[in-house]
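To start, the structure under review is shown below, and the notes come after it.
A single protein chain has been omitted from the complex, and every remaining protein chain is retained in its original position.
Moving on, here comes chain A:
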């Protein structure tokens, strides 16, 4: 039984020894080593099974008190355990700080962001200020959950679309190759058929016609090949056009980030979150029926006014005594709410602003001309 390629790779040194159970590869050729990204201590698969099967436990390596879980154990990708660790950290930071260039105001801001990200990774890898960096990162992740999620989706989409495009291109290349092959075949077949046809005609014809038949055959050949060439040209153009439309696929929409990145990242584009529309107020902000100084009664006895209650003509015209009550009361109390000093100072402050909303003629003209142009 030939050992698989995988087994060969795993084999490594003959005298490799598990640091935990000290069993060596010499005795156990199928031994596989696993690591846990908590502490990156290496141990063999059987040790992992033995120690961590019944739930989380401490790392068996002396002096390391990290609590490890079985499901986090995995195979080492890189020979150097430091590289392995850095790659892991980088991946973790990148999934959190996954801002995209479109989200920044300028190139400089984007570069600053990239540098900041590298610095964070460097700090984590080399254990500088780890607690603070981790806390920052965690806070950022919590605050920007939505934009992180959105960017992840975009990224995944980009990856799949890239793969799709690659597959498509390969398919196209394959088709082109096949077409070329078929074309060559056809050409050869036709050439042979034409020659045969000419020969048979020469054989059956009179000797005097020989030159004419040969010329005709030549002409037919030429015509066929030129027709083929133009056909080929047409197909090529069609394909080019197809490729063109593929290339013009609409770009990914940039996804809005919220509230400017919680202070960790600077230079993010200000996203205008549309203010939630207030419910329409039919009264335009004025509180109806607000009376500060009186309450209106339904009836104020008066010998002068009471006859109106019986006057059908006045009432039929829509005259409403209630309105008269309301008006007289309003007029009686109207002056009480006015504070002339306040109004004077206010007016002086606003004396010129009053006319501002009128707007400039230029603005009005511009507005109307754009709207008519849009029609």
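Here, a contact is a pair of C-beta atoms (placed from the backbone, for glycine too) under 8 Å apart; a residue touches a chain by one contact, two chains touch by 3 or more; residues count from 1.
Definition applied: contacts and distances are computed from a predicted model.
A chain of this complex does not appear here, and its UniProt-recorded name among "LAME_0D09406g1_1", "Kinase-like domain-containing protein", "Transmembrane protein 199" or "N-terminal E2 ubiquitin-conjugating enzyme" is "Kinase-like domain-containing protein". The residue touching the chain not shown here, chosen from A:108, A:135, A:296 or A:334, is A:334. Mapped onto chain A, contacts with the missing chain fall at residues 277, 279-280, 282-284, 286, 288-290, 292, 304-305, 308, 312-321, 323-324, 326-327, 330, 333-338, 340, 343-344, 347-348, 351-352, 354-361, 363-365, 367-369, 371-372, 375.
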